[in-house]
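Encoded as structure tokens, here's the structure I'll be asking about.
Removed: one protein chain of the complex. Kept in place: all other protein chains.
Moving on, here comes chain A:
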Amino acid sequence: MKPAAFDYHRPTDVAAALALLDLHGADGKVLAGGQSLVAAMNFRLARPGVLIDVNRLAELDYLRVEGGHLRIGALTRHAAFHRPVVEGPLGRLLSRVVDHVAHYPIRQRGTFAGSLAHADPASEWCLAATVLDAEIVVRNLRGERLIPAAAFFKGTFTTALEPDELIIEIRLPLLDAGWQGGFSEFSRRAGDFALAMALAALKVEGGIIRAAKLGIGGVADRAIRLSGIEAALVGREATESSFRAAGAEASHALEPGADIHASSGYRRDLIAAMVTRALAEAAA
């Protein structure tokens, strides 16, 4: 469990990092928190020829609200979200979710942007980005582009990111005070990868759901946005029976994957429970 040989660069500004990415292309790999990449390298499942360490790119270490968005600089660590980073439902929801991102030491090192770039199907941040309509700002030497989360995730460990591109920031639209978030995850042990999870946000007025965002993770090759169920929820009463119906429908939205910890049928029932619980929390 020693990595294969690699070259290592630690640029101190984004321009230099982009130049290195441009030079090395597919042979280069960005090192941020390293909490997934380094383990994969030690198992020799990943053998990048060149590591470009972005930890010295101070210009990407920020969190700010601008233009109706929470802007998460690419160097923001998971632990930054332990306390709500913005007033209102979005900050509260992210703070709720981060407790499920691996373990405390890992959260001190791993980054939000790194999770998105890695695109693990059981990543809480990938689910949050998918459900909360994130936009991912990526840049290469030739310029910058904005990729909506719906177009960013392509499958297990696969994204729309080109080899020469670096994530600069993630933009999450703020949720006004009418919204409330909910999250539910089941894993074998605290901090393990989710066997299933659901993230929801609801706008409820007079007991009636006026708007809904809903998605599930850990059950397919990427987080799944349940747009049809979102639409069906709007106009319905914010009650346990509505949420159970949504959970039941979600469990039939796809054929969940199987692994040594969970069969497909078990995951299907977990989806129903997670969706029901996330919605109930979002309406509580």
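Just so we're on the same page, a residue touches a chain if its C-beta (ideal position, glycine included) is under 8 Å from a C-beta of that chain, and two chains touch if they have at least 3 such contacts; residues count from 1.
Definition applied: contacts and distances are computed from a predicted model.
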Complex minus one chain; that chain's UniProt name from "Xanthine dehydrogenase family protein molybdopterin-binding subunit", "Cytochrome ubiquinol oxidase subunit I", "Hemerythrin domain-containing protein" or "Aspartyl/glutamyl-tRNA(Asn/Gln) amidotransferase subunit C" is "Xanthine dehydrogenase family protein molybdopterin-binding subunit"
Using the touch definition from the top, which of A:I170, A:L270 or A:A283 touches the missing chain? A:L270
Which of these touches the unseen chain: A:A4, A:A58 or A:A284? A:A4
Residue numbers in chain A that touch the chain omitted from display: 1-5, 43-44, 186, 188-193, 195, 260-263, 265-266, 269-270, 272-273
